[in-house]
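Excluded from the complex is one protein chain; the other protein chains are retained at their positions.
Take a look at chain A:
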Amino acid sequence: MTMNQLGRKRLFKFICEVDFALDDICLYLDTHPCDRQALEYYHKYKELREQALAEYSECFGPLTSNQVEDHNYWTWVRDPWPWEGEC
């Protein structure tokens, strides 16, 4: 595995972990909307997510269709889909 692929896997795993933390805290906040500690946790992970997503799409390609930067090719359909076992 090249350094580049290793970096991609590591960053992808980090995004998945941060996203899961957000998925879970969002459900908690739905029923505890006044919990300031939970809101702090949410804001911390939201920022981590935004940074990591921006870095990933810049280096390795889009994870959402609005992250396509290329003007010559629709890169959204270039990389593997999640069910292909790459993710």
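The rule is short, and it goes like this: a residue touches a chain if its C-beta (ideal position, glycine included) is under 8 Å from a C-beta of that chain, and two chains touch if they have at least 3 such contacts; residues count from 1.
Criterion: contacts and distances are computed from a predicted model.
One chain of the complex is hidden; its UniProt record names it "Spore coat protein JC", one of "Probable sugar-binding periplasmic protein", "NADH-quinone oxidoreductase subunit M", "ABC transporter permease" or "Spore coat protein JC". In the full complex, the hidden chain is touched by chain A at residues 12-13, 15-16, 19-20, 23-24, 26-28, 30-33, 62-66, 76, 79, 81-83, 85, 87.
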